[in-house]
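Here it is: the structure, laid out below.
Showing subunit A:
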Amino acid sequence: CGKIPYRIDIDQGNFITQTDLDRLSVGMTKDAVQRAIGTPAIQDFFNQDRWDYVQRFRDGDSQALQAGRVSLFFTNGLLSQIDAEQFNEITPEPLDYSTRDRGQ
Partner candidate 1 sequence: ETFTVEDVRVDGLQRITAGSFFNYLPVRQGDRLDEADFPQIIRQLYQTDFFDYINLYKEGNTLIVEVEERPVIGEIEIVGNKEIKTDDLLNGLSGLGISPGNTFDVAKLKQAERELLNVYHARSKFDVIIAMQENPLPDNRVQLNVDIQEGISARIQQINIVGNKAFSEKEILKKIDLSTTKWHSLFTKNDRYSGDKLRGDIAEIEAFYLDRGFLDFKINSTQVSLTDDKKGVYITVSLVEGLPYRVKSVDFVGTDAIDKAQLNDMIAFEVGDYYARKAVRETQQNIKNALGDKSYAFSAVQIIPDIDRENNEVSLTYAIDKGRKTTVRRIQFAGNYKTNDEVLRREMRQFESAPYNHTKIARSLERIQRLQNITSVTRKEVPVAGQPDQVNIVYEVTESLPRTITAGVGYGSSSGFLFNLGYETANFFGTGNTFAFDFNNSTETRQYSFTFTDPYYTENGVSRTFNLYYREQDEDEAEIGDWTSDNWGAFLRYGIPINEYESFRIGGGYRGIEIKTGDEVAPEIPDYLAENGERYDEFVFDFAWTNDTRDKTVFSTSGAVTRLNAEIVVPGSDETYYKLGARNRTYFGISDNLLLSVRGDLSYGDGYGSTEELPFFRNYYAGGLTTIRGFESNSLGPKWSNDDVRGGNLRVTGGAEVIFPWYLGQDAETVRVGSFVDFGNVYSDVDDFDVSDFRYSAGLFLIWRSPVGPLNLSYGVPLNEEDGDKIENFQFTIGVPL
Partner candidate 2 sequence: CSGFFLGEPNLAEPEKLPSNPNEVNVSRHWQQKIGKGTADSTLRLTPKVIGDRVYMVSADGLLRAFSLDTGERQWQRQLGHAISAGVAGDTTSPATNSATSSTALVVGTENGVLMAFSSTDGSPLWSYPLSTEIIASPTVTNGRVIARTIDGQVTALTADRGEVLWKQDIGVADLTIRGNAEALNLGEVLLFTNGRGTITVLSIADGRPVLTAPVVIGRGMTEVQRIADLLATPTINEGVLFLSAYRHKTLAIDLQSGGLVWEQAVASALDLFADSRYVYVVDKDSIIYALNQKDGKVAWQSEVLKGRRISPLSGDGVHLLTVDMDGQLVALDSQDGSLLAYESVGKSRAHIAPLRFDQNRWLTFTRDGRLTQIELSAK
């Protein structure tokens, strides 16, 4: 029985959507990108001009893993390349802590 023992979902990164991505266009400044789709999950210490938007979700019950990422590259401050092949739009279904709906 896969459901036992109970494991919680492990979600990581930013769950951006295709509509978010469509707002991006080469030449945007870093600020504009951040306003459009938010702060990236990874701003690597040694790669200041590369922003990675990572999506990762491991479902507690099924242990199935959905993962994806979008990497943005900047040259002197402007967006120069969007690598979205491995983009994976994840929309986790709502939690079912409802066995006792005591919203807090």
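By definition in this document, a contact is a pair of C-beta atoms (placed from the backbone, for glycine too) under 8 Å apart; a residue touches a chain by one contact, two chains touch by 3 or more; residues count from 1.
Behind the choice of candidates: all candidates are chains of the complex that A comes from, given by their letters.
Predicted model, so just to flag it, every value in this text is computed and none were measured.
Candidates 1 or 2 all come from the same complex, and the one touching subunit A there is 1. Remark: subunit A residues 3-8, 10-15, 38-39, 41, 94-97, 99-100, 102-104 touch candidate 1 in the complex.
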